[in-house]
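Note that one protein chain is taken out, while the other chains of the complex remain in position.
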Amino acid sequence: MSRSAPSKVLIAFSSILLAHACYSAHEHSLLSTVLQSATPSAAGTPTTGSSLPLDITLETLVSVALLLVGIVSSGWELKPISLRKYAGLLESGQIVPDGMDAKSAKGKKKGLFDGLEERPGFLDIRKQRKEFADWIKQQDDS
Amino acid sequence: MSLTSYLSRFVAASTHPSPAESLSLSQLAPSILNLTISDTPEQWSLYESLLLSALRTGDDTSARLVLQRLSDRFGNSNARIMALQGMYDEAIATNHAQLEQVLKNYDDVIKDDPTNVPIAKRRITLLHHLNKKPEAIAALTALLDLNPTDAEAWAQLAQYYFEIAMYSQAIYCLEEVLLILPNAYNVHARLGEINYIVADSGGGGGKESILERLEASLRWYLRSVELCDGYLRGYYGIKMVTAKLMQTKASGQRTIAEEKVNKLNSVATVHLNDIVSGHEKGKKEFVGYDSVEVAAAKELLAADDSST
């Protein structure tokens, strides 16, 4: 999975934002407990969780939303499930099969059933050796 | 470079690389052999590929070393190692007598253990190489009797039959492959090609007429593009066969209506044009196609233009 640069920035930024929202919420609840114990008249009414100020609520929601956008958009690769489409992408070299990196796959397409035509078990090594020797000779001559 | 990036280069190369490619791969030998042996599956499959490319380019010292390390790890009695050892022996044999000796070794192994498939395949290949084609075919049919779900062997048998122009047998074998792997679109295209060749050479003397062969060929090609979107070889075939069908004024029962054939021809032309022009302009969707195949498609299109 290759992360794209904008997603990375988004993830970093929104993580900081979320951490800040977290800290603010913590401070806020700390402050309200301190205030509560200072004013005994209000001690009878318990604090409710939803008493968070609007700016912290918004900060939390926005940071999580951005974080999710950043994570989901950071280059997760899905492969088409239909054979027709998947095979087509492989044949036209738009996706690289497993075990190959993009650099070495360049200019070499790999089909799904190439093994049936290459048939490695029946490799005629002497023929290939001869072809190579002929090619070398040709290179030397020219 | 790391192990995986080396492996990636070998995986990307086909079993039949061009000489220049073989050379560049086998030049990696010293640096791969200097990597520490990590005893991972990747390492050993890299060694296996390296052995083949070293043998191809005649780098027998590296080949010897790689083979030594492989057999130290897996033992000499491992079927796959035996096949690699056999391949090494085949490659370094200098005269006919030595090859016969290798063949005799294979015979002995098969006699001891008839289920040794890698060696059986080596033996068949060597028989074929020594121009003993009937023996090779007989041995391959025997192997298939033993192991009828080996798609690779069926495909090889089809190739042997094809070489000696026994086309209906070749077609039968490829249909067997499709029973095992019904989605193999390249085998569909191959069946299209063989049927086309039979039609081109005058019907092959079988019961079917040329027209029937051409229509069969068209059907195989159509299925191949149905299984694989934008399959260059399939569209090439469709264009070729439909052009032929449009020319043939032969009487006989047409099962595919003429207008349908015309339509298929123009659809294939559009697709081929897209691929060829996209490839030339270097569009992302088309750059991965094989340049040789694209050139062939271009030629076909040009020939079509000049004839109309």
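To keep things simple, chains are lettered A and B as they appear, and every chain counts its residues starting from 1.
Here, a residue touches a chain if its C-beta (ideal position, glycine included) is under 8 Å from a C-beta of that chain, and two chains touch if they have at least 3 such contacts.
In this text, contacts and distances are computed from a predicted model.
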Name of the absent chain as recorded in UniProt (options "Vacuolar protein sorting-associated protein 29", "ER membrane protein complex subunit 6", "Meiotic recombination protein rec14" or "dolichyl-diphosphooligosaccharide--protein glycotransferase"): "ER membrane protein complex subunit 6"
Positions on subunit A contacted by the hidden chain, ascending: 18, 21-22, 25-26, 29-30, 33, 49-50, 52, 56-57, 60-61, 63-65, 67-69, 71-73, 76-86
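Throughout what follows, only the chains that are shown with their structure count from here on.
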Rounded Å distance, subunit A centre to subunit B centre (Cα mean): 36
Touching residues (chain side subunit A, partner subunit B) in the complex: 83-85, 87-89, 91-94, 99-101, 103-105, 107-129, 131-133, 135-136
Touching residues (chain side subunit B, partner subunit A) in the complex: 4-5, 7-9, 11-16, 19-20, 22-23, 52, 55-58, 83, 87, 90-91, 93, 117-118, 121, 124-125, 128-129, 151-153, 155-156, 159, 177, 181, 183-187, 190, 226-232, 284-291
